[in-house]
Structure formats: C-alpha cells, structure tokens
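Dropping the structure in here first, questions after.
Only one protein chain is missing; all other protein chains are in place.
Entry: chain A
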Amino acid sequence: MEKPFAITLDVGSSLANKTGSWRTYRPVYVDRLPPCNHACPAGENIQGWLFHAESGDYEQAWRALVQDNPMPAVMGRVCYHPCESSCNRGNLDQSVGINAVERFLGDQAIRLGWSFDPPASDSGKQVLVVGAGPSGLSAAYHLARLGHRVTIHEAGPMAGGMMRFGIPKYRLPRAVLEAEIQRILDLGVTLRLNTKVANIEETMREGQFDAAFLAVGAHIAKRAYIPAGEAAHLLDAMQVLRGMEGEEQPLLGRRVVVYGGGNTALDVARTAKRLGATDSIIVYRRTREKMPAHDFEVEEALQEGILIKWLSTIKNMSDEGTLTVEKMALDEKGFPQPTGEVETLEADSLVLALGQDVDLSLLNDVPGLEIRDGVVQVGENMMTGRPGIFAGGDMVPSERTVTVAIGHGKKAARHIDAWLRGVVHEPAPKHDLATPERLNTWYYDDAPKQVQPTLDLIRRQSTFDEVVGGLDEGNALFEARRCLSCGNCFECDNCYGVCPDNAIVKLGPGLRFAVNYDYCKGCGICNAECPCGAIVMVPEAI
C-alpha cells in the first residue's frame, strides 16, 4: 500500500507490547474465610447466603443456608450468634444482624412452604439416630439428604429435645419448631416417639442398623444438697420447663426463688413471672460478670421485673418456705467465699437450676467407649470408641448450645456417610481468614443496624407471646446489604475499574473477573482497592 510522506510502517496496536513481562508480583483472585463463617458452630456459609439475600433472592439464600443448617427459623431465634461477635463490620459501626436475617429467611420459608430437595439417591443403608433434639434432627436431615434411610428413636412424646422441653415458648413459638421438624421428617425420616433406647447394642442388632448417631442430650438435673423440711416445695428446672409442655402448668406459687446463674435459671424465673408469680428471684453465688448466662438475657429478665441476688448461696429451706441465704465475697482469685452474714427470704417454691448431667444408661456394656467428666468422648470424626457408633450434642464435650448440637449432627452425618461407604471423609481445606486489615473499608458507607421490635412489657409479664419480633422484608434486605462480603468477591467492579492497564477482564454477571497476565504489570492497585480483600499479590518466580 502507498504510505503517506515520511511513513514507512503500518499502524500497529500497542497490544503487540506484552507489558506482563514487567511484573514481579501477580494479582490472584481468592476466596477468604469470612470471620462469621469461621465462628458459626453449625458451619454455615453466612457470607454466601447473605449474598443471595442481598439480591432479594430469599429462596436462593434459604437454600444456601440449609445446606448446613436445616432449622433457620429456630436458629434465628435461639442461637447466641457468635458470628455477630466476630463480624468485621463491628469495627466500622455495628456487626451485621446475621441472626435476624436468618430468622427472616426461616420464617419466609415457613410462610411460603419451601421444602428441601429430596435425596438424589438411596444407599440402602439403615442409620439409627437416638434422640430427636437438634443434634439428632440435624444428623437425620444430613443423612437423609445423603441418601441413607434414617430412623429416629425418641424417648419423649414429642420431638425437639431441649428446644421443646427447655427453651420457653416466649423465645421459640412451638409452631415454628414444629414446622421445621416436619420439613425434616418429610424427607422420609422415620420418627418413633415414646421409644426410649435402653441398650444401644441391642437396638442396633434388632433393627439391623449399619450405624448409629447418639444425641440423647443432658437431662438429669444436678442437685445441690440443701437441707429442707419435708413439706418444702423444692423442684428442679427441668421439671418446671418440661411441665410447661404438659396439660397442666406447674404450680409454683406467688413467691418463686430460682437457684443458679445460667440461661436455664433465667428461663425458669421468667416462666414463673408469666405464670403469675409476684416475686421471681434468682439467687446466684457469683457476680453478674461471672454469670454464664448471656448479658442480653439478663437484661431482658431484669426488664420483666426479675430480681437477682448476686453473691448469695442458699443454706437451707424450712417447711414454711423460709430460705436462709448467705452473702458471699469474691477472694483474690475471683472465687466466692462465705462471709457468715445471712438473711432470710420467703418462697412458695425453690427451683434448682444448677445444670444437667447426661443419662448414659443406654451405653452400659458397650465395649471400647470412653467416658470422661460424665460425657462420651468422640474423635475428630464424632465417632465413639465403638466403631459405627457416633455421638454429638450435649452428651459429648461441647458448649451445650443448639447451634453446636446442629453442627455436630452435620459433621457426624458426613463421617457416617464416609464410614458406610468405607472411605474417610476429608473436609475441604479451610481458606485463609478474611481479617479486618484485608479490607479497604473506605468503600463502605455507614449504615445503622436494624432493630428488631420487642413485645410490650405488660404482655411479657403475663403471656407466653414471643418477646422479640422479626424484621420485615424492607429492613431484612437493608440488613443483608450491610454485609461487607469479607474475603469474597461481590462484583463491585473496583478491580475492573482501577487497573491503569485494562488488564482485568470482566466476565459478566455472576462470573466475577479474571486477570489478563499478558498486560498486567503487577502494580497492585486492584488488590489495594478491593474492598473485601478477595485478591492476593503473589511473587512471580523470576
């Protein structure tokens, strides 16, 4: 071709110049483990389901959630949400209200009748689950979804374990609990009520079970020796709370004293108030700071007019119901020591809420079992010393929460599944943690945490109506969108925008981005400006 004056070469594009050769570090996209996921005892992919909730796709969010936890409406009410305590957003304004969004999704699923995907296959294997508390139900759910045939033997007249016979209705309405249990049973899980397992080896043999998961909880109330008159009305917390599920409500009288400092003590005292007690008093031997109960529960109880006597022990109870209470003082090590100073307290009934022990009688004469501190020891795979028998929840060493119990059920189910197939389940390696300094928080705006409504005080003192209300769709969406998406690309387009070399390729909605290493010079702006820390700079092998 004829070229203009002084031009000897054809016009070329700078694409011929592969500037990637300048690079000493290369940006690589990663997924980091968000601290919320890391903290969740049930192993939920919280950031993952919030991602869908942020788009308003609540069903997809719910489906992602129930991959790990089949009971979001229950969890959204009773979980102590360690996820929120470790949420990175807490460093900016307030943590994301994960628990409230979870509850919203759970309630939405019940309202709209969403059901689980049926099992894809049938392994033909029979698995026995002992106990229909959260741990047993969770294991049953995961085993059923993995294609196994599951039968639950439950000693009690109804399923739910402590979710039904412990946690009061004003925190967990029974319709919610029933809906989530029924959805699990609808997967084809067989539930035998009023079927107490007395001897596990025998039951397994008779039912020809290939494996078993034990989750019998901890139901035997601990007693403290308190000298009491014959006629003194002395009960334990389990009796009272279990009684609430029966035909006749327990008779506690107008002046009720509860002895203990855990969540159970609070639940009993609050229940007594609702049953008409004028005085509902908790006696606890240590201070508020040392109380194992959660602060928000103490707060709610105080609002309802529960009185708490700190640093006090009960010495005895007379026939007429007079309690002798001794004042305690903390020593240098923080232990309560008696002071000799006493006072009296009038009570129509005294309820002991001093914790529970595990009834291990079904395990008598099982070889190879190790029992320490009153609980069954299990390995990393949740298997007891007896091959094929797994255990979880309150009966093994644990924090004794619904969430931990559900997490155990999931973990055990995965190992049982592997064990039945004669392989070893290898959990996927965990990603590096998305720590706060990985984030570029400039890009996030302040947004206040959405507040859940609470019932008025009068109704909280006289009815068992639910105390804490749920978010509506508007503020649930707002709350979900407060998530920073720690360590996981949320398609904000920053890397694509800030590269001076057009070396980031946008792959389209849902497909994230890729680096064009032909031109990436390795300046690292994409990494520096990624809000959520989803990029890492890796040295080039030069």
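Just so it is clear, a residue touches a chain if its C-beta (ideal position, glycine included) is under 8 Å from a C-beta of that chain, and two chains touch if they have at least 3 such contacts; residues count from 1.
Definition applied: contacts and distances are computed from a predicted model.
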Protein name, per the UniProt record, of whichever chain is missing from view ("Pyruvate ferredoxin oxidoreductase beta subunit", "Cytochrome C", "Xanthine dehydrogenase family protein molybdopterin-binding subunit" or "Phosphate transport system permease protein PstA"): "Pyruvate ferredoxin oxidoreductase beta subunit"
Hidden-chain contact residue, picked from the options A:F165, A:Y284 or A:Y444: A:Y444
Interface residues of chain A (partner: the chain not displayed): 7, 9-19, 22, 54-55, 442-445, 447, 478, 481-485, 490-494, 496-503, 506, 508-510, 516, 518-519, 521-525, 527-529, 531
